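Apart from one protein chain that is not included, each protein chain of the complex appears where it belongs.
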Amino acid sequence: MKKSSFWLGAFGALGILLVVAQAKVLINAAGATFPYPIYGKWFDEFTKVDSDAQINYQSIGSGGGIRQFTEGTVDFGASDMPMTDEQIGKVKNKPLHFPTVLGGLVPTYNIPGVTQELKFTPEALAGIYLKKITKWNDPELTKANAGVKLPDNEIVVVHRSDGSGTTFVWTDYLSKVSPEWKARVGANTSVSWPVGLGGKGNEGVAGIVKQTPNSIGYVELIYALQNKMDYGSVRNSAGTFLKADLDSVTEAAAAAAKTMPADFRVSITNASGKKAYPIASFTWLLIPSKIDDPAKKKAIVTFLGWMLKDGQKFAGSLGYAPLPKDVVAREQKQIALIQ
Amino acid sequence: MATSAAVSAPPRRGARAFVRRLRSGDEIARLITLAFATSILLVTVGLVYELWSTSSLARQKFGLSFLTSSTWDPVAGQFGALPFIYGTVITSVIALLIAVPIGLGAAIFLAELAPARLSSAFTFFIELLAAVPSVIYGTLAWFTLVPLMRDYVDPFLKKTLGFLPMFSGTIFGYGYLTAGAILAIMTLPFIISISREALLEVPVEQREAALALGATRWESTWQAVVPWARLGIFGSVFLALARALGETMAVTMVIGNDPSIHASLFAPGYAIAAILANEFTEATGDIYLQSLVCLGLVLFLLTIVINALARLLIIATTRRGSAHP
Partner (left out) sequence: MTLRNRWRKTLSYFMLSLTGVCAVVAVSLLFLILGILVYNGWQSVDWNFFTKLPKPPGETGSGMANAIVGSLEIVLLATIMGLPVGFMAGVYLSEFGGKTFAFLIRYMADLLNGVPSIVIGIFVWTVVVRRYHFSAIAGAVALALILIPITARSTEQFMSMVPQTLREGALALGASKWRAIATVVVPAAYRGIATGMILGVARISGETAPLLFTSLNNQFWGGGLSDQTASLPVMVYTHAMAPYDDWHRQAWAAGLVLLFGVLLANIAARLILSRGIAVQK
């Protein structure tokens, strides 16, 4: 008796769930962890704007976003690294790149006893990740941080273990400031790291740095802020040490905005400009140029429009910089390209 | 037809006979259950086929050097399995080195010394350990074991045994040793439960004979009882090894995800199951993905071989129940 009523109840629940679920337009997306905090907020807020649409975003890394998008297992992808021509060639429906926000990568560290903010030269960062600088009290680090007592401890380097656009931005920057890095390692979503522990996602790297003394890692600004982790300033191409914040990141995009190509694929690391933060990047949504399902197309188009106007308002409070106005205008035109 | 199940009339050949047999529910029942049983065969064959064919690009490009190369470079498209095989094997060996002595000790206690009710109660709890999901072991290891290793165990080992290359080098907390430690906890219940059963099978005359000859309790256990059960004990060790090799979540969370080979046990490394969990959904490009599937194939073959050995040993004990010198 008990068994049959259990099965009945189970099937009933399943049935109800199936019926309820079909009423909504369900969209699956996956990709970068860099903008996950703001995407999470956006997709949550968007359900209030359009209660029928539900966008489920899985932050599996930009590499995953590009791959799942290419295979068609998700409706759209997200990546901090624009797709290469080779990658675009593999997709049936040519992807449209929609920049969403600007973010900055910060070197976050966890050094017991050091509470002051550290200054990092490009040589220091490249040296640490190339395993040439192995201790915190290395001259390259101490000479930029005169007032700080850096301990004689080994640096625990943390990087990404998954295919990451954040890694691309970091390695892209290192390739620009260090010829040795460019020759030995290069820039990509997944590289052959000379040293370090691997964390999965921005979340994983932040998690490891937070729990491991004497460690350093690279994460998007908001991850360091939300978890109250220490992060340092980086010297930009003009010679100024800057911390990542709204102004410095926006400044990095300002120069690029004028010369941005039509498909929005651009790198703004090591940007020129006195107040430009050197490790900044756009992050993009990868939208197929042709969406067959009319309900999904409507929802995605509505979302893009909302994102470019109201969504941008959430950027600042979460540590991202909103898009420059002329970029927004051009993107709104690109929405019309979606068939 | 009142025939005993043990002695049934031999099935007659021919289509007509088949149809006639079909009338009886027996043949239908046999065919239905046969169909379900065949599905197991189909699944296994399908599994091997898919693993083999989806890794064809990688196998063609790298050949057997895949197993000996230690480069894992997605940018250059060069992939080698050695760091992962190394990590998988090392962490499993560490796990066994920790778990076998403790497990065997516990099994001896439960089989030889403990009164029956205590033994059953203890065994009950120990077998529950085997039911704890891997991700929970991983979470515990991540939050509790890693700081413990990093702050207490590793420095202690470094201080006392630091002259050995295995115990030198930077201490991260994540790495081979921590992964091996959590694997040890996970494989312990298997070793205990199977060794205990092997020990219980030993005829009581063995122990009594040794005692009669003047052996101490320990001597009779260690020199007369345990050797008799050694096939079953080895079987349990191999089974534990097979499980450790394939364990995914707990290892992924604490091994450090560094695809290179290090001599130091404190160093981070990688295991086959761990890289599959981390990179499978994101591998961009065919050769990358197929190399990962090839890794899966390697793991599959490894666990099959070890499992087969384990079962042979366990069957040998239960069937013959004797140890050969």
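To keep things simple, chains are lettered A and B as they appear, and every chain counts its residues starting from 1.
By our rule, contacts are C-beta pairs under 8 Å (C-beta built on N, C-alpha and C of every residue); 3 or more make two chains touch, one makes a residue touch a chain.
Predicted model, so just to flag it, every value in this text is computed and none were measured.
Pick out which of B:Phe66, B:Trp142, B:Trp228 or B:Tyr288 touches the chain that's been left out of the picture.
Checking each option in B:Phe66, B:Trp142, B:Trp228 or B:Tyr288, the one touching the absent chain turns out to be B:Trp142.
Hey, which of B:Leu110, B:Val202 or B:Leu313 is the one touching the hidden chain?
The one listed residue touching the chain not shown is B:Leu110.
Since one chain has been left out of the picture, which residues of chain B touch it in the full complex?
On the chain B side, contact with the omitted chain comes from 2-6, 24-26, 28-30, 32-41, 43-44, 46-47, 50-51, 54, 101-106, 108-110, 113-114, 122, 124-129, 131-140, 142-144, 185, 188-189, 192, 216-219, 221-222, 242, 245-249, 253, 273, 276-277, 280-281, 293, 296, 299-300, 303-304, 306-307, 311.
Give me the chain A residues in contact with the hidden chain, please.
10, 13-14, 17-18, 20-22, 24, 26, 28, 30, 36-37, 40-41, 43-44, 54, 56-58, 71-73, 199-201, 203-204, 206-207, 210, 222-223, 226-227, 229, 318
The rule is simple: only the chains that are shown with their structure count from here on.
Sort out for me which residues of chain A touch chain B in the complex.
On the chain A side, the touching residues are 60-61, 63-64, 66-68, 70, 87, 154, 156, 161-163, 185-186, 188-193, 196-200, 208, 211-212.
Using the touch definition up top, name the residues of chain B that touch chain A in the complex.
Going through chain B, the ones touching chain A are 71-76, 146-147, 150, 170, 172-174, 256-259, 268, 278-279, 281-284.
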